[in-house]
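Apart from one protein chain that is not included, each protein chain of the complex appears where it belongs.
Each chain carries a letter (A and B) given by its place in the written order, and its residues are counted from 1.
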Amino acid sequence: MTLLVIIAIVTLASALAAATLGNLMHAALNLVLSFLGVAAFYFFLDAEFVGLVQVLIYVGAVAVLIVFTILLTRRDEEKKNGLPWGGVLVAFVVFGGLIWAIVKTPINSIPTPHLATLPVHRIGQILMTDYVWPLQAVGVLLTAALVGALILVMEEKP
Amino acid sequence: MDLDQIFVIAKQQVLAWLTGAGASVGVVQVISSLINIAAVLAVFLTLFALISVIERKVLARIQNRYGPNRVGPFGLLQPVADGIKMLIKEDIVPRRADAIVHFIAPVVMCAAATLTLCVIPYGRNMTPVAIDGGVLLFFAAGAPAELAVFMAGWGSNNKYSMLGAMRAIAQMVSYELPLLLAALPVVMITGSLSPDEIVAAQGHYSFGTVPHWFAVTPWGAVAFLLFFIAGLVESNRTPFDLPEGESEIVAGHMMEYSGFKYALFFMAEYFGMFAVSGLGVTLFLGGWNSPVSWLEWIPSYIWFFLKLSVLLLLFLWIRGTLPRLRMDQVMSFAWKFMLPMAFVCIVAAAVWHYAGRGLIGWVWSLAIVVVAYLPLTKLLWTGKQFAVRQYRFAE
Partner (left out) sequence: MFGAGILKGMLVTASNFFRSYYVKERLTTIPYPEEQRITPDRSRTIPFLVYDGEDQEAGLRCTACCICEKACPPQIIYIVPSRDEKNRLLKHPKVFDIDTSVCMECGICSEVCPFEAIRMDQVFELSTRERFESLLLHKSDLAKSNGYYHQLHPTEAAADDAKRAAAAARKKKA
């Protein structure tokens, strides 16, 4: 239980740092830390596969992408703006809505269902039988993104 | 006295003694994990020290000279001298470098490299972390290594470091795809991501002498080759060591590191090499199984380390032979050759499996692999003629 609390605090603190730090690179690295925290939560929920895929995709690909973007786009030295008050208002409203939704759910009255840990090959079976159409749709989407990226960077042959 | 299970039995004795001495279940679990960690670290730190001196001696003999032969018999105590040297060096941090990022980079790199060593089965019942998605944990734990390279390059506040780091990350990200795709046919045929099951699936023999390793099948041989080459790239070894090429960019992303932090980077690179070789042995070379059925009395961990040594010697041999590839050559090799070849391997593996894994399956998968190889090599052919050099002024 204490481990869960510690991981929760680390994740929240790093997410807060990622959102508010002035130094962009430090913010990106804190985002990576929050991704790792979320992966730890997945491990606590016995979802090993999802946790590992979270690390592989988010930390291995998305974080590298973010870091490259920060590196390759020109930016001036950090300007010290004030807090964006409109954004703070929207954040508070969304936070209030989420808290209301969580409080309204009857968490404590439903007994915890005892689910068997889903083994990996069962996930594979479900993906290939029940969820094959979403899988193919995601494949087409990724291919489209790849082709689009290639077209954007390809130079015209003279 | 089962020599094969001697370490497992020893650990069980220690834990039984602890439980008998009144320790609670949680403490016993923690002690069990600590014993695993200590064993893995002890073995691989010793192997790291040994490989660093053997590499220098093997490279030297290939180049017709002696290697280090002054410290200890045949120079084998050279790592001790190197370790002491690294420890007593002054730890220089550039003044305008990002201190936190600069400090954390070698730590993350070492942690990522060491974590990948935990899922490899070193012997029968000897996997430190035996979870269901072991192969996936290997690749997931290797992901922060790229971030660590980037942090090293960024934190040094040096444009050459940054260049080296970007080249390193471009290379590592491009070759992660062929690495994963080369491991995919094995996972597909076995039907499981757990390294223990993959090793168990390779434990049979035909006629008692031909092992059922995946590297013996045509798609397995090609997939093993692709996996090995991608492993070469992931650990930044020659011929893909442009990010840390000593004659080009001094040490790339590790340029501003001195003393023990440099030793940590060095160690992380070698641990990456060990981990990739270990996974290669597990996936393709049958793990801790013996090659012939009448040699099964040799303990399983001995077989594993023999096969691991063969792969490591192959790493060293290639380092002694090949020149460094240019960055655009590295990229074109990954995207034009290795990726399509990996896809072809998956198709060949599927054909082999659905043709009943018999002779027909062998012939068909061999045909698919060979037929795909020939046009793919045409893609890499640059058509440059290597003619006798013409000199304009030196006649």
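The rule is short, and it goes like this: a contact is a pair of C-beta atoms (placed from the backbone, for glycine too) under 8 Å apart; a residue touches a chain by one contact, two chains touch by 3 or more.
Only a predicted model underlies this, so the values are computations on that prediction, with no experimental measurement involved.
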Item to check | Chains still shown that are in contact with the chain withheld from the display | outcome: B
Checklist outcome for this item: Among the options B:65, B:159 or B:384, the absent chain makes contact with B:65
Checklist outcome for this item: The one residue from B:45, B:130 or B:318 touching the chain left out of view is B:318
Checklist outcome for this item: Hidden partner sits against chain B at residues 58, 61-66, 69, 317-318, 320-322, 373, 377, 380-381
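Assume only the chains that are shown with their structure count from here on.
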Checklist outcome for this item: Per the touch rule above, chain A residues touching chain B in the complex are 25-26, 29, 32, 48-49, 52-53, 55-56, 59-61, 63-64, 67-68, 71, 119-121
Checklist outcome for this item: Within the complex, chain A is touched by chain B residues 98, 100-101, 131-133, 136-137, 139-144, 146-147, 150-151, 154, 162, 166, 169, 173, 176, 191-193
